[in-house]
Structures are given as structure tokens and as C-alpha cells.
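The structure appears right after this line, and notes come after that.
Removed: one protein chain of the complex. Kept in place: all other protein chains.
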Amino acid sequence: MIYIDIEHKILTSEGSRILSVKTELPDNKFICISGPSGIGKTTLLKMIAGLIKPDWGIIQMGDCIFFDSLNNINISPQKRNIGFMFQDYALFPHMTVEENISFAQNKVKDKAWVDTLIKSYGLEALRKQKPNKLSGGQKQRTALARTLAKKADILLLDEPLSSVDSTMRIKLQNEILKTHADFGSTTLLVSHDQDEVNKMGQCVLQLGYDQIRSIKNY
Amino acid sequence: MIYIDIEHKILTSEGSRILSVKTELPDNKFICISGPSGIGKTTLLKMIAGLIKPDWGIIQMGDCIFFDSLNNINISPQKRNIGFMFQDYALFPHMTVEENISFAQNKVKDKAWVDTLIKSYGLEALRKQKPNKLSGGQKQRTALARTLAKKADILLLDEPLSSVDSTMRIKLQNEILKTHADFGSTTLLVSHDQDEVNKMGQCVLQLGYDQIRSIKNY
Amino acid sequence: TKERKATIAAAANLRYVLEEIKEQYLKDYPGADLQIIYGSSGTLTQQIINGAPFDLFMSADTKFPSKLEDRGMTSASAINYCYGRVAMWSSTLDLSQGLSAILLPEVKKIAIANPDNAPYGLNSINTLKRLNLYDKVSKRIVWGENINQTAQYTFSGNAEIGFIALSLALAPEMKNKGHYYVLPENICPPIAQAAVLINGWEKNGEASRFLDYIISSQCDHIWKKYGYGLAKKD
Amino acid sequence: MSEDFINTLWLTGKLATLSTCILLVIGLPVSYLLAYTHFKIKPLVEALICMPLVLPPTVLGYYLLIAFSPQNIWGSFLEKHFNIRLAFTFEGIIIASIIAGLPFMIQSLQTGFSSLPASYREVSYTLGKSKTTTFFKVLLPNIKPSLITGIALTFAHCIGEFGIVLMVGGNIPGETRIASIAIYDQVQALDYKTANQYSFILFLTSFILLTLIYSINKSFKIKTI
Partner (left out) sequence: MSEDFINTLWLTGKLATLSTCILLVIGLPVSYLLAYTHFKIKPLVEALICMPLVLPPTVLGYYLLIAFSPQNIWGSFLEKHFNIRLAFTFEGIIIASIIAGLPFMIQSLQTGFSSLPASYREVSYTLGKSKTTTFFKVLLPNIKPSLITGIALTFAHCIGEFGIVLMVGGNIPGETRIASIAIYDQVQALDYKTANQYSFILFLTSFILLTLIYSINKSFKIKTI
């Protein structure tokens, strides 16, 4: 179970406001997060990943307390065993597609899994390509494959499919769901596409300006 | 009328292939370009903008020849009077949202138009913000507003709405259409969202692996 | 041969003389190992003060050896080993008329060594002052950091006339490349150059033997050949 | 502190500031070209720019002295047609300083330019901006850290540089006698007390100046990175 109860000051299109999220998310489920642009979806994921320190609150994953402002606990991102896919991909420019993906794995490399990912995400011909020679959608798919390569406990995917065409999108949605079914990592996926949210989410976390975090269990 | 007849070698997920486009596009119309990821949509726009030099061919805009490989003509991007919105935004990090947008204008600044854009694209509260403090969607909207600020002859928009939520997306589609109706710039919009293409395009250019460029006039 | 090794710190302008003296010395005393290190007298003095492993210091003046004496770094008092003579040098002008050449209109720059550091400079200036020439040319003087640099200013032609050491005017590289005029001893006293043994030389007698050798009459012809005045023998 | 030293300090400041400014003017276009054009012999040009570092300053100074000499083509040309003799003048030591400082300025700026993403220029061009506007409004503001490093290194080096300047300048008070030479003189004369005083003042002044230069960098970083 993931327990989140945090407050963090952010600046939105409507001026500065407090992003306040209080929720409990089930383990090993596929959770979709949606909400208007600038509401704080990326910020929330980054707080769970440990890349942003909330102003106040607690983030707990199972027995492990990731963050607790009162007891001054803040586990570093390296130790949270997460996989994070950045909205702007953040691929390493000096590594090829394949190197980017296998870099995500620990010392014991699972080459077969990397190959499977490269194939499923349509990157076969681009294996040896550096990111600056990729199209927008190809970059996005590489970033997604890199995140999945790690087999982390929690997957945080920030709009992983916003730049791919609809045919490919449906295919990749299924790939992601399949990976989730196989490994059972708790997955948080941010999307602004209502169809995608409805299709993929076993749970939906809706962020809104009224600061009420609605959670629907399917 | 825009006349395009070019060939250019690119590398796609299916290995290296020739992107070959031969088409005539009507003036002052709203043209949507779609096709699978990695097919060459961005490459096509960049060739029209003068940022990539095609291996072979002609690009002509009205009476003005932008590019002609046989006669060695290649007009620099500065002189093509275009507006180009990059798929990855490419905002200037040292300028605020407002500075980014008004930088696009010529020496005679049209402040009113900048203000209108900032308002319509929901950037009012972020005027004085630098890009590194913006969310993905906010960056995208800033880049879009910057491109529109110039009132160019040709607008090249590379997936301008891929990162905004559905409510905002519909609103902004209408804003773009309104701008097009007001100024009549020939607009080429790349999108992988079929609904968007159908709604916005007066013309649709479909790029596909069979290398046949289908064009539908509505 | 290790027991017979001496390290000698010598002023840079002694290079040609000392190499010749060293050659002759090694013939007379085979088996000696002389290492001569050249540098500016000021730098060498600072290095000795801070523990440089030198046995003998041959300065281009008397000031630096006496400073070392004051600090108790030396084991005997300094002795003059030669006298340096001041010469006026020019690559373009005929200097047979003597010092008055510096008043010629084509002389735009006159190079003199910095009198604060170099006795050649000090003596040149004093001479000019005594002959009431200094005020007439003071605006045209450029200051060389040391006597070598002064020579470089002159040799390169950036200064039409320079007051340098006679030994430099006679250096192999400079011979026959210009004209020189040796300032007579009565108007410009030669510069006494002193050498001193540094504490710790005693480990073998080589340094002291070499010092004795350079002031002996066996070396007189070498000193003269390079334009130095001989030390007074006692 | 004697009046003499204040003059010397003033001359030093003037030399360092002027040289740095001129180097900036030279360095910006050269490093821009080096960063954005690709030609075969580029590594050669880059190595050549480093060369003033490789020769000992006094030796480089000696070569300059020869170049300036009225006995040589270039020197006699200047003397005949412009009545300029570069040796022993302030202009001469400025030239010497510029040559000595070239590598620092150009290298710093070049790494700055070449680490900028190409898209900055591309966007600016598609917005119809000229290369000049792009350079001043887009590229320059984004290489501020490199710019500051370049200015700081060059300035510091001009202050401390004395081998070339000593050689070319001829140590003329009020014209070419800069602080580093004055300090060197005192150390040579074993006048350590004055040398220490002067070093301390030089050190302190430069330290304060450089701290100020770097503070600009800091405030810039906090604002945008």
C-alpha cells in the first residue's frame, strides 16, 4: 500500500497555490493519474521518486517510509527502487538506444529482457542510434523501454504515450499492461487522455483545482 | 500554392529508407499532416523551414523558390517568413514566458497581440516565469504562442497539443483555428490524433510507409 | 667521483668564461665533477637562502654575497674573482666618438640595466650623471631587468644604444655584429664580482680548490679573452 | 603605500582591463566560428591557439621584441609609415598581454558555445532573426558561465603575467612598469617586506574583483538553472 499525505507550494496558471494530496493507493495495481495541465501531476511523481522534497508530509511505500517531514526522513531516489519515466524523456545523449535501455539494469544484466523490450517498442532498427537522431515518438518509446528495463517495485510513467500515433498507442498500451501483469510492479501512469485512463487504470487518481483528490476503485 | 517534390534519405524503425514527398498544397488553408511515428513528419516540416537540406528536389512557396537542388537554391530559414513550433518546444531558458513570446515579433512589437496570446493560452500567471519552472503542457503552450506571435506567412506546428488535457485541447484547437481564420497564414499542423486531424484540417496529408502521399480536399 | 663533486651557482653572464675555465680545470684535475648552474644572482641568492644544495656562489656583484654573509650562510668571506667592464654597444651607429654618441638624434632609445638590481646599470647611470649627460637622455632610457635583457634590447635593435657588459659584447654570438666602446676605467669604475663558499662545501675540497683556481694566474688569459678585468692577486 | 605603487597598480588595472576587453572582442567571433563551423584543420587551429602557453613567457617576449624591432620588416614598416615603435610602450605590452591571454578567452568561450543545443539557433533563425541578433540575444546570454570563466581567467592572467610584458615593456615607470614587475624587482633585490606588502595588496584587490565577477555567475545560476 502506498500512503501519501503531502502539501507542497507550486505555481500554476492560476497563481501560486498549495498542491495537497492525501490518498492511499493499493499495491501492485495499475493506477492512472489525470488532471489539467499544470495541476501538479509531474510534481507528485517527482515527490514519490524523491526528486522533489515536499514542503510537508509523509510518503510511505509498504513498510518503508520514503519521506517524513516531521521525523526528517528523506530516502534518496537511488534507494527507493523505482522506475521513473520523464515527461521530456531525458535520454543520455552519449549512449545508443540499446545502451540507454540496458544502463537501467543492475549489474546482472538481463539481456533477453532488453531485447524483448527493444522488439516490443519498435526500436529494433534503431538499436545503435544515438538519441539526437531519433524522432519524438522514438525518443519517447526509448525512454519508456529504459524505465521498464529495471523491473522496479514502483513504476512512475509521466505521459509515456503522448507522442505516438493511435495505432502504435494501442499496441504499446497493451505492452505496458502485459509487463504490469507479468511483474506486478505498482504502476502510476500520468495521462491526459481520458480513453487511455479508462482503459488502463485499475484505479484513477484525479487531481483538480478544488484540491480534492478523488479516487475510484474499479 | 506550396509545391513540394523532394527525396531525402532517413532512418526509420524499419531501417533506412527514402522519404519521398511530392504534393501541392493550397495557399492559406489549414493542412494537417499525420502518419506513424518516425515516418518523417518532423523532417518534412524542417525541410520546409530550411533547417534540413533535402538530398534532392524542389520546395516552392508561391513565386518564391525556397529550395531547388538542381539550381543550387537554398534560401536561409530567416528569409522564408515562417513560424516553426518544435516538437520539443526549444524555449529559450534565459527568457521569461512573455519574453519568449515577444522575442518572436519583429522590431515593431505588437504588444496587444502578445497579451492576447498569453491570455488565450492560459499563461497569464506565468508571464514572468522562466521555462525551467513550467510543466510540460505549459511549455508546449508557450512554444505555440511564441510561434503564433510572429504572424508568419506559413505556420509549421509540430504536434502542438500533444501534452495538454482534453478540455484545454479543445479550447486551444479553437484558438488556433481562430488565429488562422483571422490572419489566413498557410498552416501545416502535425498531429497523431485522428480526431484532431479530422476536426481541424481543411486538407490532410497522410504520410505512410508505402511512400504514397495521399491528399484529401475537404 | 662522488666525493669530488661540487655544485657551483654562477651568474648567467659567466657562462662562456666558466665553461672554458672548467674545461681547463678538468684537464688539470681529472676526476673532478663540476656542476655549474647559471641563473640571475638574485634568484640564486634566494635559492641559497632557502636551502639550495650549492657549494660555491659566483655572483655578478658584491651585494648578494655580502647579503649571504650577513645571514651566516657562508663559511668564509667573499673574494673578488674578476671585474666586469661596462661597454656601450650599438648595431647601427659608429661609436668611435665615445659617450657623446648617445646625444645623436637617431638614438631614440637607450637601454640600461635596472640600477636597483644590476651594478652595471648603477655604474652607467652614475657615469652619465657625472658627465651631465643623464638629464639630457633620461626620457629615452628603457630599463632592462638585468644586464642580459639590456643586451637583448640592444641586439634586437629596439634600442639604438645599450650599456652592457663588455663580456656580452665579446660573446661568440655577438662578435662582429655591431660596434662597441669600452667606457674608460677612470670615468666608469669596473664592477667587482665576488664569489663565496656556502656552508656545507667542506664535504670535499673541490669547491674551494676551484675557487682558488679561477683567481690563479692560469686563468688570466681566459678572463681577459672574454673582456673581464683581473682580480687583484694578494 | 607609496604614490609610485598606486600608479603602478593603476597601470596594472588599466592593462588587464583593456586587454580583457580587447580579447573579448576578438574571442567572441573566433570562438563562435570555431564552435559552429567544421573544417578539416580545426584541431590544428585549436592547437595553434594554445601555443602562446607552450613557449616560456620570456622567450615569447624575446620573439615579440624581435618582431617589433625597427630592423625587421614589420617593425620598420610601423616606424616608417606610422612612426610607431611598439617596444617599450603601453601599446606594445597590450599586444603582448593579448597574445598571452588568447588561449584562455577563446577556449572558455568555445566550450560555452559548443555545449548549447543547436535548437536555440534554429528557433531563432526560423523566427527570422539574423545571425547577429541570435548571437547577442540568444547565444551570449546562455553561455554566461563560460563567459565569466573566460573573463576571470584572462583578467587574472593579465595581472600576473610578467614575463612577456617585462621583456617587451622595458620597465618604464608610468608607461610599462606594472605591479607584477614591481614585485619581482623587490624580490630580486631581496626587499621582502615591500614585496610582501605589494603582493598582498595585489592579491587582495584581484581577489575582491574576481569574487565580484563570480558572484554574477552565481546569481545567474540561481535564477535559471
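Which chain is which? They are A, B, C and D, in the order written, and residues in each are numbered from 1.
Rule of thumb we're sticking to: a residue touches a chain if its C-beta (ideal position, glycine included) is under 8 Å from a C-beta of that chain, and two chains touch if they have at least 3 such contacts.
Computed from a predicted model, the values in this text were never measured in an experiment.
Participant: Taking the whole complex into account, name the chains on display that the unshown chain touches.
Facilitator: A, C, D
Participant: So which bits of chain C touch the chain we can't see?
Facilitator: Residues of chain C in contact with the hidden chain: 12-13, 15-16, 35, 37-39, 43, 46-47, 49-53, 148, 151-152, 155, 168, 171, 173-174.
Participant: Which residues does chain D use to touch the chain missing from this display?
Facilitator: Residues touching the hidden chain, for chain D, are 38, 42-44, 46-48, 50-59, 62, 103-104, 107-108, 110-112, 114-115, 118, 145-146, 149, 152-153, 156-157, 159-163, 180-181, 183-184, 187, 195, 199, 202-203, 206-207, 210-215, 217-218, 221-222, 225.
Participant: Using the document's contact rule, name the residues of chain A that touch the chain not shown here.
Facilitator: 49-51, 76-84, 86, 88, 90, 92-94, 103-104, 106, 130, 132, 146, 150, 152
The criterion applied here is as follows: only the chains that are shown with their structure count from here on.
Participant: Going by C-alpha centroids, which chain is farthest from chain B? Tell me that one.
Facilitator: Following the centroid criterion, the farthest chain would be C.
Participant: Which chain pair shares more contacting C-beta pairs: B-D, or C-D?
Facilitator: C-D
Participant: Can you give the whole-Å distance between the Cα centres of chain B and chain D?
Facilitator: Chain centres of chain B and chain D, defined by C-alpha means, are spaced 45 Å apart.
Participant: How big is the gap, in whole Å, between where the Cα atoms of chain C centre and where those of chain D centre?
Facilitator: 36
Participant: Centroid of chain A to centroid of chain B, CA atoms only: how many Å?
Facilitator: Between these chains, centre-to-centre, one finds 29 Å.
Participant: Send over the residues of chain A in touch with two or more other chains.
Facilitator: none
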